[in-house]
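With one protein chain held back, the other chains of the complex are shown just where they sit.
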Amino acid sequence: MSDSHPIIPGSGITGASDAYNIEGRETPETRPLIPLGQRYYAEEKPRMGFFTDTTVCIGCKACEVACKEWNNVPDVIGELTGQSYDNTSSLGANTWRHVAFIEQRKPIKMQQEAGLMTPGSEEDGEFRWLMSSDVCKHCTEAPCLDVCPTGSLFRTEFGTVVVQEDICNGCGYCVPACPFGVLDRRQEDGRVWKCTLCYDRQKDGLEPACAQACPTDSIQFGPLDELREKANGRLEMLHEAGVDDARLYGANEEEYGMGAFFLLLDDPEVYGLPPDPEVVTRKFKSLWGAAAVAAGALVAGVAAAFAGGAR
Amino acid sequence: MGSNMAENHPVGFQWVVEARLRGAKIIHVDPRFTRTSAMSNLHVPLRAGTDIAFLGGIVNYILENDRYFRDYVVHYTNAPVIVSEEYADTEDLDGLFSGYDPESRSYDASTWQYVGTTVSGAAGQREMGGITGEQAHYAQAGELGHGGEPPEMDRTLEHPRCVFQILKKHYSRYTPEMVEEICGTPKELFLQVAEALCENSGREKTSAFCYAVGWTQHTVGVQYIRTAAIIQLLLGNIGRPGGGILALRGHASIQGSTDIPTLYNILPGYLPMPHAHQHQNLEMYVERNSAKSGYWGNMKAYMVSLLKAYWGGAATAENDFCFDYLPRLTGDHSIYPALMGMIDGWCKGFFVMGENPAVGAANGKLQRLALANLDWLIVRDFSEIESASFWYDSPEIETGELKTEEIGTEVFFMPAAAHTEKNGSFTNTQRLLQWHFRAVEPQGDCRSELWFMYHLGRKVREKLANSTDPKDRAILDLNWDYPIEEESEFEEPDAEAVLREIGGWDENNEPLPSYLPIKADGSTTCGCWIYAGVYADEVNQAARKKPYWEQGGNWVAPEWAWAWPMNRRIIYNRASADPEGRPWSERKKYIWWDEEQGQWTGYDVPDISPTKRPDYEPEAGAVAEDAIRGDKPFIMQADGRGWIFVPAGLTDGPLPTHYEPHESPFENALYGQQSNPVREVYPRPENPYNPSDGDPGARVFPYVFTTYRLTEHHTAGGMTRTVGHLSELQPEMFCEVSPELAKERGLENDGWATIITSRTAIEARVLVTDRVVPMKVQGRVVHQVGLPYHWGSKGIVTGDSANDLLGLTLDPNVHIGEYKAATCDIRPGRRPRGPALVRLVEDYRRRAESHNGGG
Amino acid sequence: MSIRDFIPEWSVPRQIKGADRWALGPAAQSRHQAQLTPRTKKADRVVKSVCPYCAVGCGQRIFVENEKITQIEGDPASPISRGRLCPKGSATRSLVQSPMREYKVKYRRPYGTEWEELSLDEAMDMIADRVIKTREETWEDEDEEGCHLHRTLGFAHLGGATLDNEENYLIKKFFTAMGAIQIENQARI
Partner (left out) sequence: MSDGRREPQPQISMTQQGGSLDGRGEVRPVPEEQVRSYYGRPVLKEPVWTWEIPWYFFTGGLAGASAPLALAADLAGNERLARSARFGALGGAMVSPVLLISDLGRPGRFFNMLRVIKPTSPMSLGTWVLSAFSGAAGLAATTDVLGIFPHARRFFEGVATLLGLPLATYTAVLVADTSVPVWHEARGELPLVFASGAAASAGACAAIFTPIEDAAPARRLAIGGAVAEIGATELMKHRLGKFLAEPYEKEAAGRYEKLATALSGAGAAVMTLAGRKSRAATVAGGAMILAGAAFERWSVFKAGFQSARDPKYTVFSQRERLHSRHRAEDEG
């Protein structure tokens, strides 16, 4: 859905950068799972999502602002955090896109990519500044959605996970359920809020506000299978250039399927992301099994209490 | 270099990122590691204020290693031209050029000429109130000899006085070691840059420089850019796609406001303002301002058409087209002398329309003292900015230096209409005029500047209608009958009608198709000659919004908006082809000579008469563009060549030379001359300077500080500190310091610091970061302090203003202040309040023996 | 939500009826969400514009509904910006609708301690008087050497980089006709 009008005909340069597509590359089957819930819509739609390529993020925060403008999210004027250029700190009820800034001493592989190296004594390592725009992952199996007792959280026809502000009663259950700390309750109105993947815009075929604004196309929006293919291409490109640090996060359905996944240059936890998230809510057996055992024990306990006599 | 493009031109930066994805190398040379550096292949730190040493080092590298693009250099630049025998270089005079007058602190440029030419001395007459800066730009470089070439040349580039050899000598001591010594940039790093640049230039490849105010805001700002120009000319990177020196300009229409200037020294289209002594009539004006050859050969036509636009029917050949209605310059009338005039009382009134000097301009206190000494002040803005509120909430009120009841300024705050509430055009950094349409009507008393000026003019004219005073004729004869928009509720003038006047018309009132038909006989009218054609065919060409994908595959997208001149997107594009008119390479072709059609073709509008053959040689007596040869791309210059050496037009020398900033903790390692000898200084009590190295007390201000922008805020903050969604992203004023400096001074991340100069002290939260590195310069470690300058006393978020720290010292060519390099001290904790603040600064001044002068 | 609203929103029947037994999808969707449309779709008109902040000159589209701006976003048609905007450009609606915007003329008399109200017309009139008077007082016809000056240094102007070309044109034109020279803008910095 991102505009892909050719700008230099014949050159293959299009409005949306196609620098990600490598010709002749074999693309693995990556058709993402259609999540439970999405299947039941009258009309079948491809699952839509985000590929956030943090290697081209310039930390401009246009995504944060565009999101807030579109969704009328209130601002929260705080203090300087002293944490690089990040003053909104984390995703939350009033920040649905959040840009992380990480200052690091580490070899800069991107410089090796072009055969350029910065000097500096070996033991120092080189400096790099990582930036990454985080967002709700629109999980294939979303713990938040599973636990919501009101049906406020639901799966849309695009395979995304949305809170319905007209339903949410602020029970707060989804907050600790989310493995990524995405959801939070807004003090002023008692409800929880998060990225809707611009559900309203998508209904009209529009690109989400954050992706549209992103100057460098760090945020790419589209059908998830296409995005995963692109991402694999980009990853290959980086690996070929010697950027061994590069990795995809959330692109593998077997591990943890995300509708919004990322290309990172370091361990996820460095960006504030969990290294191995789990769908905690689908472990019905171990969860309810233990409860059944406990209930049994309770029955046994009561029975035992009467075993010694009724009075 | 000198630009933090990812942060300050983020959407433009998409093309840089795109290029990187395709394999381009991005190098960022900046004192700090910024968001641009993060996206670059290489970040190269340097000490603020030392770029000429760095770039001069590259020039030296190119010359020493024979890496220049010979064909280009010989044919398209003035490298082969022989320079006057009287010329003496900084190498001979320890940092000065020939012609320096210490008395007046200025140069007489007559010794810088090409051999065999005379020049109407342009530079160096400041005492006479001579021509400076942009104006002198157009002064001629002398007459040309046979075939449109300068009189004496050596195409082998061997002659000891040819520009090429002079250049070689001038930069011979700018070695990698010297670069390291001055800039603090490790030698290996510097060499990587030099090599990368050379490698990526030539026939097949081009490199571009992007700069912005990291370069201009120095006492040698113009010469920074000149050094880059020399490199690009040597490497053949100008006038070609993917090449050039790209000025990333500032505000939405800063380019427009220089083209159609709200500047003292020029009229629309860069026509110089007339000077009282030199330009007593139109003829003298044209004679003295323009060369016969090159595009300025048509100056009279442009000027007459402008006068017709101003005074219409009243302007006739008989009355010199009302030339005498134009006020005359006698010297520097830029905002800085005007400010001094406000303090001294001779400048009594002030219109501030779309600027916020109380926060945005250097030496905030001086700015506010000026405001406080006016008779009347008109501030037009969206919100009550600091320049409107200074009389009750400036820092000087807090310290007791000013008292509200004692400020006599009468202040009118007039709410302004936003761009969404008016029609009009902005000219962006690419010289593209883009029209914005009104979306909604302005509310309340909000009005456009168009409305304000039109009705102010109308009222003044009404009030003076019966005047017989000759000085009022210029007002009463003014062509001021703009149509009013029909639907408008409050008589908004029609912006398109104004644009039409700017674009001009001929004797039949038909809009001009371009500047080519503009005449000197008064038959054409044109408000800004370079914009001629913007209203061609009665169509607002700037309002064209044809999607780029519908433009028949031309990636230049010529049908989106309109670029001056003549919708040309790359100027000097004749240089994209070789002297014979063939593309230098297939890969880099842009425009070329098509022998069959007998004309130039390509992707863009050629920057040469379309049918001028590559082998064209002007006949004797040819003027203007006809006097330029067919193999010369630089058509604005009299000789059609790119100037490596500038014989006329600059006040501070024909070749860029490294000087230390006005305030610097170091001595000039190259010359005895410490700073730019002709830099402008304002030695007055309101504007004390920190001592520089060599002066006693320099160590009281041991650190270098530089000021800059953040993506999240805009300039003086009036357009971002009023917006919650931006304010929350950078809520507080801060300073950036290295861990080493933090340790040295006991600063804590997230804590407070006080930064002190001779002007005042401000407080800021501390951000300790590896992005600022201490540099080793002349055997000493120097720490740099980074300060964004977006905060002030009004808005959703407030804070101290970095500009209160800076003194006023200017580049002598364009009167731009040195915002990018000065010295300071820093200490932990918040600053004192009230009179204690004044005492603290006084104490520092005493210890440093800060002075009002400039050496 | 009152009980009356609750009934039609009740999912349980839909859950039982439909395929979405777990109520993770359409069964849980509210009527409001099912009928959602982007507010831009309701715009009465879309106006093409240009970002007012920096010189990149990104294209903007302004959505207007009931004479109120409801959204400002990038214009995909622009070959400069391809629909993208930086944080400032993205915040343009908040800029023009900032709670800090002023809509009335404010006047501070000499030595005054408060802002006062003034009608626009009155203010324009007073300003015209001030300009005429100052010009009169500070007029310079000739210099000592008798050279034609025809000017006043009695007042100055500052600003222009944020304004339209047409506005700058009128400013320069009128002030020049008044004989004012000190017309300056941000290009100096």
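Which chain is which? They are A, B and C, in the order written, and residues in each are numbered from 1.
One rule holds for everything that comes next: a contact is a pair of C-beta atoms (placed from the backbone, for glycine too) under 8 Å apart; a residue touches a chain by one contact, two chains touch by 3 or more.
A quick note: this is a predicted structure, and the numbers were derived from the prediction, not measured.
Within the whole complex, the absent chain has one touching residue among A:Gly49, A:Gly92 or A:Gly222, and that is A:Gly92.
Across A:Glu79, A:Glu240 or A:Glu269, the single residue that touches the chain missing here is A:Glu269.
Remark: the residues of subunit C touching the chain excluded from display are 1, 3, 6, 9-12, 15, 22-24, 27-28. As for the chain not pictured, it touches subunit A at residues 81-84, 86, 89-90, 92, 100, 102-105, 120-121, 123-124, 143, 146-152, 167-173, 175-186, 189-192, 267, 269-278, 280-283, 286-288, 290-291, 293-295, 297-299, 301-306, 308-311.
We take it that only the chains that are shown with their structure count from here on.
Averaged Cα coordinates give subunit A a centre that lies 44 Å from the centre of subunit B. Averaged Cα coordinates give subunit A a centre that lies 34 Å from the centre of subunit C. Centre-to-centre spacing of subunit B and subunit C amounts to 26 Å, using the average Cα coordinate of each chain. Multi-chain contact residues, meaning those touching two or more other chains, occur in subunit B at positions 10-11, 14, 547-548, 557, 711-712, 724-726, 729, 796. Contact of a single residue of subunit A with at least two other chains is seen at positions 7, 15, 60-62, 64-65, 69, 215, 217. Partner subunit B is touched in their complex by these residues of subunit C: 45, 47-60, 62, 64, 67-69, 72, 75-82, 84-89, 91-92, 94-96, 98-111, 113, 115, 118, 120, 123-132, 134, 137-139, 141, 143, 145, 147-174, 176-189.
Those residues of subunit B whose C-beta lies close enough to touch subunit A in the complex are 6-7, 10-11, 13-14, 17-18, 20-23, 25, 27, 33, 35-39, 41-43, 186, 188-189, 192, 196, 547-549, 553, 555, 557, 710-712, 724-732, 734, 749-750, 765-771, 796-797.
By the touch criterion stated above, subunit A contacts subunit B in their complex at residues 5-11, 13, 15, 17, 19-20, 56, 58-62, 64-65, 68-69, 74-82, 84-85, 87-88, 103, 105, 110-111, 113-114, 116-119, 127-131, 215-217.
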